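Only a part of the assembly is drawn; its chains keep their places, and the rest are absent.
A, B and C label the chains in the order they appear, each numbered from 1.
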Amino acid sequence: MALNVTVDGVQMDQHPYLPLASQTLFNAKASKKLSFEDIARSIGRNEVATAAIFYGQASASAEDIQGLSSLLDIPREQLFQQLSGFPDRGRSVEMPPREPLIYRLYEIVQNYGYAYKAILNEKFGDGIMSAIAFSTDVKKEIDPQGNSWAVITMRGKWLPYSRF
Amino acid sequence: MALNVTVDGVQMDQHPYLPLASQTLFNAKASKKLSFEDIARSIGRNEVATAAIFYGQASASAEDIQGLSSLLDIPREQLFQQLSGFPDRGRSVEMPPREPLIYRLYEIVQNYGYAYKAILNEKFGDGIMSAIAFSTDVKKEIDPQGNSWAVITMRGKWLPYSRF
Amino acid sequence: MALNVTVDGVQMDQHPYLPLASQTLFNAKASKKLSFEDIARSIGRNEVATAAIFYGQASASAEDIQGLSSLLDIPREQLFQQLSGFPDRGRSVEMPPREPLIYRLYEIVQNYGYAYKAILNEKFGDGIMSAIAFSTDVKKEIDPQGNSWAVITMRGKWLPYSRF
């Protein structure tokens, strides 16, 4: 195991299955001291999608790569080579998640899974909410007492089961 | 294993760990032919929370029990006895979920878990989004092409890690 | 555990998570001595889909229920009550499958999974083949040497990942 390289929030040795692009991107982000909000705004994508690109969980278009290359000062050829393939998704989180923040999301699925299914079936019939034709967003709210609340929105196309 | 009793969307033998209240409630819902939307509106609660009560994953207040008893014609004493305890949560979904609809939610956590963490940490600092001080909601949208979309909103209080 | 009831190819105690409808349907099929091919032709559905209804893995429309009720001499009201809910899928096969026939399909996914992904990504881009907007079919072929071959066809809609 060679020298550990720390990047802002990601250390490759702790995430051995992340692609090489992750290291390149997180290193550049750390040295530029940019937030995902900054980067997302610059390349015209959602923050979560932007972070997902960094973690190898979403694909980047040619324009995205161009934008990231310019903003982060990464040679375009290098970034294109590392980032233009098809993501090999599902490799960043081990399930069940051990990270408390991610575990809370898992717990929501564990506790409310059948309640979601019941409501969705009643509203839409027999089918699923797509996780592919899908987008998601994170917002911050401050309530009148000054407490912060995180609001996650997930929007997926409804896919009815085919009759055959 | 005694005779299987089918109820609308829930068959107790398929969910051996659900509490007795689930059977009572689903049976009454089926014979009354009411949707969760009907029931939720009647007792003044959110649809997902209402379904979660049916699945033993959320607690019902005295008024909720009174309202369910009236609407569903379940003897109040019986429902109170079955429903007034503290829920033993986490028993309805086996993880990883085998139900395709619920699996899609699990997959979202698996794929976007670290992206959510990155964005939430940047917006709020070191902490978690609570799954307890938490509410959730399901909406249906129809896009201009006539496609249906499911929108799930999750709203949780931000809890910063204590310094000690 | 009450008395085991054997039905053609399905014994409920061996499949404790199948819905009540499975027992009704398999019992009737056995006493009528009908094949899935017979039943599928009669109700106008694919054989695999028909068997999937019997195993609680596919939904039956009102006409399907009507057709099954007539063909199998099951009281329509009873079948409607048992079969009209939303399937709770994924409960018939424990993974990894221990049944050798089903294991072979699992092995195909295990061995050729990334090859399928590579070919599908090159042909369609970043996305998945839907298992929901999906149909499947089984055929028997006899080669010139008299050997039998099974041919399984799977056809799923291509879903590209949303850009967000």
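Operating definition for what follows: contacts are C-beta pairs under 8 Å (C-beta built on N, C-alpha and C of every residue); 3 or more make two chains touch, one makes a residue touch a chain.
Because the structure is a prediction, the values reported are computed rather than measured.
Colleague: Taking the 3 visible copies as a start, how many copies are in the full assembly?
Modeller: If we count every copy in the full complex rather than just the 3 shown, we get 10.
One rule holds in what follows: only the chains that are shown with their structure count from here on.
Colleague: How many angstrom lie between the CA centroids of subunit A and subunit C, rounded to a whole number?
Modeller: Whole-Å distance between the two chain centres: 34.
Colleague: So what's the Cα centroid distance for subunit A and subunit B, whole Å?
Modeller: Once rounded, the distance between the two centres reads 25 Å.
Colleague: Would you mind pulling out the distance in Å between where the CA atoms of subunit B average out and where those of subunit C do?
Modeller: For subunit B versus subunit C, the centre distance works out to 28 Å.
Colleague: Enumerate the residues of subunit C that touch no fewer than two other chains.
Modeller: Within subunit C, the residues that touch at least two other chains are 86, 132.
Colleague: Which of the residues in subunit A come into contact with subunit C in the complex?
Modeller: So the residues of subunit A in touch with subunit C come to 45-46, 48-49, 58-59, 61, 86-87, 117, 121, 125-128, 130, 132-136, 159-164.
Colleague: How about subunit B: which of its residues touch subunit C in the complex?
Modeller: Going by the criterion above, the answer is residues 1-2, 4-6, 8-9, 11, 13-14, 97-100, 103.
Colleague: Spell out the part of subunit B that touches subunit A in their complex, as residue ranges.
Modeller: Of all residues in subunit B, those touching subunit A are 9, 35-37, 47-49, 51-52, 54-55, 57-58, 89-90, 92-93, 95-97, 99-102, 104-124, 127-131, 134, 136, 138, 140-141, 147-158.
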